[in-house]
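Please read the structure below before turning to the comments.
Missing here is one protein chain; the remaining ones are kept as they sit in the complex.
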Amino acid sequence: MSKVFIALQTNDDTRPIIESILADNPHAVPVESPAMIKIDAEGHLTVKRESISELIGRDFDLQELHTHLISLSGHIDESDDEFTLHWND
Amino acid sequence: MQIDLRTVSIKPQRQTYGHIARRFGDKPASRYQEGTFDLQPTANFHYRPTWDPDREIFDASRTRLTMKDWYAFKDPRQYYYGAWTLARARQQDTAESNFDFVESRNLGALLTEDVRRLALDMLLPLRHVAWGANMNNSSICAYGYGTAITQPCMFHAMDNLAIAQYLTRIGLLLGDTSSLATAKEHWLYAADWQGLRRYVEDCLVVQDWFELFVAQNLVLDGLVYPLFYKTLVEDELSLRGGTAVAMLTQFMTEWYAETAKWVDAQIKTACAESPDNAALVRGWVSAWQARALEAVMPLAQSALGERAGAAVDDLATQFAARVAKCGVPA
Partner (left out) sequence: MDMQVPKKKLGLKERYTLMTRDLAWDTTYQPKEKVYPYADYEGIKIHDWDKWEDPFRLTMDAYWKYQAEKERKLYAIIDAYSQSNGHLGVTDARYLNAIKIFLTAVTPLEHMAHRGFAHVGRAFPGAGARVACQMQAIDEMRHAQTQIHSLSNYNKYYNGFHDAPHMYDRVWYLSVPKSFFDDAITAGPFEFIVSVGFSFEYVLTNLLFVPFVSGAAYNGDMGTMTFGFSAQSDEARHMTLGLECIKFILEQDPANLPIVQRWIDKWCWRGVRLLSIVAMMMDYMLPKRVMSWKEAWEIYFEENGGALFKDLARYGIKMPACAEQIRQEKDHLSHQVWSAFYNYSGATDFHTWMPTEEEMQWLSQKYPDTFDKYYRPRFEFWREQQEKGNRFYNKTLPMLCQTCQIPMAFTEPGDPTKICYRERSYKGNKYHFCSDHCRHIFDNEPEKYVQAWLPVHQIYQGNCFPEGTDPTAPGFDPLAAVLEYYRINVGHDNGEFEGSEDHRNFEAWRGMAKRND
């Protein structure tokens, strides 16, 4: 299985996003660099709107991810509730 | 180590980039200037386009207009990406609250059936007109010359996409998906829309990018926006209790007022450059204006009934005055 990844800036807005991604994807591995974090995961990785909303106490729109995203890899499946990266191999 | 940088006063070596200083002097320059002027390569291209092998990648001969300096086409709004995006985001906030206001108070339901019908019939096919404008402005950006005019045309292309999307939302708010489908049927087959559709499709194949700028941004928008958003929505529909519709098209009204100033500035610059340019622009305006007036006539009749003739005459008079003010010879 290939790895997908998502890289985010590290700031106060992304703290709960990172926390919920790691909680929702137990197989994901965070790799920290100056000013950023890269989260690697075998095969697939899902970002869930509901988990983030719970952590921040307001409704989170998954498109808000665009503000903090640095990079990603894999195919994207996007709905109102989930943003998933995956490879098809 | 704590460095208190505030205490340092050091003298800059220069105030701006060399190409900006050569144009405007070595003084602090605006973000618009630094982000726009001389950005496009002009020399020593490596290969000819396989899609246009007779010309260079950027080639001033893609229009018959000639300019000593293509950066004379300044944008009075001084839009660079950041300024444009922030301006549009503010307008989008207003538009959003207008849509919320109409939706939450169910103002659509308070419209009389004939007002709602008229709004849907007349506005929804304009989605496709805006879509054509999107393609045409993308084309001007791609094949035009000099960042000063290509840059705002790409913004204009995206503005037009946004307008098509606002119109779609109006359709979904005052009607449903079938309203959009019906309007598209009208656009494709209803007799009174065919003149306009033919005009738009003919623009899609215009090769001279400045002619396209004239045909699309000056002539077509210059007649369609006042007719539909002013005469029909703000005057006619509001009188008949349709103020809610005017709230939903506020973006278009404000956008047109803003962008018309930019369009006029470009036409003025082109005509002031030389009598040859002025004659070219005159020719393009005359040819396209005649067709555009003919194309909107049946739509004005559907929308305004017997007052259509007078309304279109007014439109033509105002347009002629605008064009004259831009220095287009009579």
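Going by the order they are written in, the chains are A and B; count residues from 1 in each one.
Here is the rule we go by: a residue touches a chain if its C-beta (ideal position, glycine included) is under 8 Å from a C-beta of that chain, and two chains touch if they have at least 3 such contacts.
Since this is a predicted model, take the numbers as computed values, not measurements.
*Asks:* Determine which of the presented chains are touched by the chain that is not presented, and list them.
*Replies:* When the full complex is considered, the omitted chain touches A, B.
*Asks:* Determine and list the chain B residues touching the chain excluded from the picture.
*Replies:* 3-8, 10, 12-19, 31, 34-35, 38-51, 57-58, 80-82, 85-86, 88-89, 92, 95-96, 106, 108-109, 113, 116, 127-128, 130-131, 134-135, 138-139, 141-143, 147, 150-151, 154-155, 157-158, 161-162, 164-165, 168, 172, 174, 176-177, 180, 184, 187-188, 197-198, 201-202, 204-205
*Asks:* Taking the full complex into account, what residues of chain A touch the chain not shown?
*Replies:* For chain A, the residues touching the absent chain are 2-5, 7, 9, 33-36, 38, 63-64, 66-76, 78-80, 87-89.
Quick note on the criterion: only the chains that are shown with their structure count from here on.
*Asks:* Approximately how many whole Å separate the CA-defined centres of chain A and chain B?
*Replies:* A distance of 38 Å separates the two centres.
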